[in-house]
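Omission of a single protein chain aside, the complex is shown with its protein chains in their original locations.
Chains here go by letter, A, B and C, matching the order in which they are written, and residues are numbered from 1 within each.
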Amino acid sequence: MGLYSHLFGDAEVDALLSEEVWLQTLLDVEVAIAEAAAEVGLVPVSSVPVVRTAAVAGRYDRDALAREAAEAGNLAIPLVRHFRREVAALDPSAAAAVHVGATSQDVLDTALVLQLRAVMPIVLARAAQAAAAAARLARTHRDTPMAGRTWLQQASPITFGLKAAGWLDAIGRARLALDADARGACVLQFGGASGTLASLGGAAEGMARKLAARLDLSRPELPWHTARDRLVRLACGLGILVGTFGKIGRDLALLAQTEVGEAFEAPRPGRGGSSTMPHKRNPVSSAVAVAAAVRAPGLVASMLAGMPQEHERALGGWQAEWEVLPDLVRLAAGSARAIGEALDCLSVDADRMRANLGAEGGLALSEAVVAELAPRLGRLEAQALVERACGRARAEGRSLADVLSAEPALARVLAPDALARCFEPGRYLGQSRALVDRALAAWTFDGGSDA
Amino acid sequence: MGLYSHLFGDAEVDALLSEEVWLQTLLDVEVAIAEAAAEVGLVPVSSVPVVRTAAVAGRYDRDALAREAAEAGNLAIPLVRHFRREVAALDPSAAAAVHVGATSQDVLDTALVLQLRAVMPIVLARAAQAAAAAARLARTHRDTPMAGRTWLQQASPITFGLKAAGWLDAIGRARLALDADARGACVLQFGGASGTLASLGGAAEGMARKLAARLDLSRPELPWHTARDRLVRLACGLGILVGTFGKIGRDLALLAQTEVGEAFEAPRPGRGGSSTMPHKRNPVSSAVAVAAAVRAPGLVASMLAGMPQEHERALGGWQAEWEVLPDLVRLAAGSARAIGEALDCLSVDADRMRANLGAEGGLALSEAVVAELAPRLGRLEAQALVERACGRARAEGRSLADVLSAEPALARVLAPDALARCFEPGRYLGQSRALVDRALAAWTFDGGSDA
Amino acid sequence: MGLYSHLFGDAEVDALLSEEVWLQTLLDVEVAIAEAAAEVGLVPVSSVPVVRTAAVAGRYDRDALAREAAEAGNLAIPLVRHFRREVAALDPSAAAAVHVGATSQDVLDTALVLQLRAVMPIVLARAAQAAAAAARLARTHRDTPMAGRTWLQQASPITFGLKAAGWLDAIGRARLALDADARGACVLQFGGASGTLASLGGAAEGMARKLAARLDLSRPELPWHTARDRLVRLACGLGILVGTFGKIGRDLALLAQTEVGEAFEAPRPGRGGSSTMPHKRNPVSSAVAVAAAVRAPGLVASMLAGMPQEHERALGGWQAEWEVLPDLVRLAAGSARAIGEALDCLSVDADRMRANLGAEGGLALSEAVVAELAPRLGRLEAQALVERACGRARAEGRSLADVLSAEPALARVLAPDALARCFEPGRYLGQSRALVDRALAAWTFDGGSDA
Partner (left out) sequence: MGLYSHLFGDAEVDALLSEEVWLQTLLDVEVAIAEAAAEVGLVPVSSVPVVRTAAVAGRYDRDALAREAAEAGNLAIPLVRHFRREVAALDPSAAAAVHVGATSQDVLDTALVLQLRAVMPIVLARAAQAAAAAARLARTHRDTPMAGRTWLQQASPITFGLKAAGWLDAIGRARLALDADARGACVLQFGGASGTLASLGGAAEGMARKLAARLDLSRPELPWHTARDRLVRLACGLGILVGTFGKIGRDLALLAQTEVGEAFEAPRPGRGGSSTMPHKRNPVSSAVAVAAAVRAPGLVASMLAGMPQEHERALGGWQAEWEVLPDLVRLAAGSARAIGEALDCLSVDADRMRANLGAEGGLALSEAVVAELAPRLGRLEAQALVERACGRARAEGRSLADVLSAEPALARVLAPDALARCFEPGRYLGQSRALVDRALAAWTFDGGSDA
């Protein structure tokens, strides 16, 4: 529903996926077919300007096309019929220059490829913007300690920069792979009725070459009317991008919980309010990304389920793709846009991060104490001692430091100030900073910039 | 894309799922809320006419709503804002009568329920029409023999009536269950911010009762903001209906194969042609049903995947439903419509059915010969004898009858004319007719009529 | 993998889904077929004891069966072959009493139905146990206030009893529906080669009736070899149950977060520890339920995707069910078991619940203040005033009460003690208690007991 297009999608992408653009793209393919046919002498060159004149989407009645598509089984059949009629009205002799050698799937698939070629750079740019925002957060918060969290429980500390670097790393990889998937999908479809281009006789090879050149598309080894792996791979790449942003959206929503309060989507007028509770600041962008990640797997599954397409051109599996792939593109674009916006102006509360780390009386740093004690007591004995102390701290509501400082076995090997140092989170960040630097370097290497 | 709405959907259903109707339904819920609030004395009765006047979808700017929904995270928040402003413009004192006690999800969920209540009878009627067409075929072809087919190989014969009865039986069951699923989903949502209706104080229970009565909806035990099973069950019911029509679509497409040629979607102008091959009669309705059956499982999976919704109202899982459930309704309606049309004017070629049964030299009747011989030779010996004969018939390109008649072991126990009778398909139809009658009776019992 | 059977499954259910039990169930169907055939006089009564003697799973070589199943395409074909041979070895004349009238799918489907009839009561019992535990929590914590949470942000308060009542309500509904789904799926499959039972001649109807009686299964109108809706509906019911427990698992995991700390899976030895961090108490049961809810949608989708089954018996769609449906049963059982265990000994920290409610300086009660002020200032003015105060409280790090008490417009209409009362969570619980009572009553009405 269009009422949710701004929420779940991206305005620029939606514009490229509009009905008007889709019709125009189909007509653009028809023009290229006529041009290529003229180039190899199958139709008179004089027909081409007539064909071009008729190839304007606004000339065609979309309602009529939609109704006739329901009879014909696809949109290209009525469009070719109307288009040929329009050409004939301009110049009857030019009508024979329309749709030479092509089957309707040639036109529909090639137009889809052209549409993807136009729209995928925007999707990728949205992902790059989100990556740049993550990179800025990684750089800014390279040294901001916070609780690591595993199984939704506090674990050994990390830096917020490392968390952002993880997002950056994943977006970068998904984006690069998706770029390759998109390029791989952009191949010409031109095979005629059964894929043999038989109606073109000896002109087939030449015309296919000209058509590919005109559209600046590479030619596949074979027509791919029922070999849909390239499109399915693109769908998978889109699904993985959406899953990547779903992970970030979930992380952000968890960080923004009232009881955690470490990072928020920046408030702005009209954003994230409630219809009844005046205090609410709902993380709308995170919800968009999580919702997309709930939906995308089913859409990818539909694309995969459509793969067993019969013989030379299929019944059902192909038609199943028509609304599903654009939906995936929309969701991927919207998800990237939403997370890009959220990261771009994220309110980060470093004090709260530090405070939360101490929330459970230092339990999150239990491993740090073990690491400190291991060389003195042996790793296993150290582990056992600290595990007992954790239990006592929890049961008695005391801090771990407090319990440990009363432990005679520990007092013998660790001075009080050395014990206290174990509970400084900034001292137990391990490779956090180095990993941030690696992620930033890799991203820069791949052409990223957070300027 | 609207360009495929007629192909994949159903015009009447699509009209009920339009943006205009959706906005109006949301406003209808708001009106009922104001009315119920007035009934229990929370707002002055005089506000209600003002609220009603403002509750006309055409008064609101859909583009603005869509843009603001992207900020707010749902459509109800900006709609309530604009609606309240509109009411206030008519009568400032009436503005407080808007959205009393409700949270935005109350309005969105209840409006969805009202929309489903309006649209599901059409989906069910389309299914009933398809069932009626199947019933007519079952009755008409109760005695028309054709090859049974298992693993896409000819098997013992059936009647075409039995095949149609199988379709009828499955549609009937899916329709009845879906009817129950739809009724089960139509319950009021009214819980306020956290489901407790706390802002209504002591008026809560009374107002909830009035609201349910006004909307003629049953009240659930509890608000169901994050208990989505009723909607998911409806989605499953829709998915099963689509799968049922997918099976019929696949059967029809297989029967219409050039080499089988037993049944065709009746040709009509503009239907099922090719853009390049003059002879084509593509089974468009079957393709629509098969395509829907490729897509629906992914959509149902998305609804299921959204179920783990957090706490009192969710982040992501709920939002994921908004476009998915209407898509499923559209596909189910379109699939039912398409198969209904196909069955309604199916061209059945009973001669071809009979001819195909003999195609492989009577092999499809091998079991009939075993059944005839079993009492004379013992079942296992009969089975072994016929199996050998089948192999020889295939290898030597002879008919099974021919090979068997040269078999001395058989000649001793079976007269030539008795052997010949084994190859009359009409004599080996088992319970075909009785099963047709059972299916028709069950369907009539459930209220079906093929008149 | 069996190594995860205890984690993801349920021991009792797994035992009923074992290979040994599966083989025995197939053989039990064969015995019933022989008995029914004897009853109607198709085979001598004296064969039946021989058939029974041979029908013991332990007599058959599973590896050989598995290898031969790969050739035959299903398990029943080699099993019938070995079984008949075994019978013949005991008494050659009895061999003809084996598999009379049946096709292999009759045996496989009916055995599946018997297996489901045995295993589903356990799945339902696990769900009932979880419901009982939820009911106990609802009753015990009927009056324990806690923060409601929407969009993972604190919202107006609820009681923990209400949250548990929501779980109870959802489990109860999913369980009842699943029970009906399971009963609906338990119908005899008996149609022979093409569903017509032709090889049984005039004995068909009688034998089918006897077979159904022996197995205590109801008879369907028609054989359902390619009408799989009953099984798919069961799969959907299982998926919905898993989704319901997934919601509970997610809620529990969120409540158990270090920063929330309101409820924990009770620790026990070996449970939820970490291999490196001594303090960890991971919510293992919640993870099991969430993981199942991630997986189940895909499995349900596979069942739906298999529905378009060709003609009288299918190629591919049927075979796709064989491992998927048992997997769903396992996941549903494991998920119910895990949540039942978690709820049964949940550690609830009512003090922490109360403390968290005040965590954000009373913002979670903003709606309560609006409700109090609305009759005095008008609803919209009250809303605006409180919204401004929330913003100031957040910006200045003060409590909402503090900011409001300094608000002159408010001081005029609300005495300080009345304002203070707004921030007592126990006073703004709305229908929480009544809803708990409704849920408990409904559950008791459906036969539930938390004793």
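Keep this in mind: a residue touches a chain if its C-beta (ideal position, glycine included) is under 8 Å from a C-beta of that chain, and two chains touch if they have at least 3 such contacts.
Quick caveat: nothing in here was measured; it's all calculated off a predicted structure.
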{"item": "Touch criterion as defined above, residue of B:S5, B:T144, B:T244 or B:T276 at the omitted chain", "value": "B:T276"}
{"item": "Identified contact with the non-displayed chain, of C:A182, C:A305, C:L365 or C:L400", "value": "C:A305"}
{"item": "Which of C:A96, C:A193, C:L222 or C:L404 contacts the chain that the document leaves out", "value": "C:A193"}
{"item": "Selected from C:S47, C:Q154, C:N282 or C:S432 as touching the chain missing from the view", "value": "C:N282"}
{"item": "Sole contact to the chain not displayed, among A:E71, A:E310, A:D344 or A:D402", "value": "A:E310"}
{"item": "Residues of subunit A in contact with the chain not shown", "value": "73, 84, 95-96, 100, 103, 148-152, 155-158, 162-163, 165-166, 169-170, 173-174, 177, 192-201, 204-205, 221-223, 225-230, 232-233, 236, 239-240, 243-244, 246-247, 249-251, 254, 290, 293-294, 296-298, 300-302, 304-305, 307-315, 367-368, 370-371, 374, 378-380, 428-432, 434-435, 438-439, 442"}
{"item": "Interface with the unshown chain - residue positions in subunit C", "value": "1-8, 19, 22-23, 62, 65-78, 80, 99, 102-104, 107, 192-193, 199, 246, 249-250, 253, 268-277, 282-284, 286-295, 297-302, 305-306, 315-320, 322-324, 326"}
{"item": "Contact footprint on subunit B, counting only the chain that is left out", "value": "147, 149-156, 253-254, 256-260, 272, 274, 276-283, 287, 297-298, 301, 305, 356, 359-360, 363-364, 366-367, 370, 383, 386-387, 389-390, 394, 400"}
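Rule of thumb we're sticking to: only the chains that are shown with their structure count from here on.
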{"item": "Overall pattern in which the protein chains touch one another (line/ring/star/complete/other)", "value": "complete"}
{"item": "Most heavily contacting chain pair (counted by C-beta pairs in contact)", "value": "B-C"}
{"item": "Residue numbers of subunit A (touch at least two other chains)", "value": "253, 272, 274, 276-277, 282-283, 287, 297-298, 301, 305"}
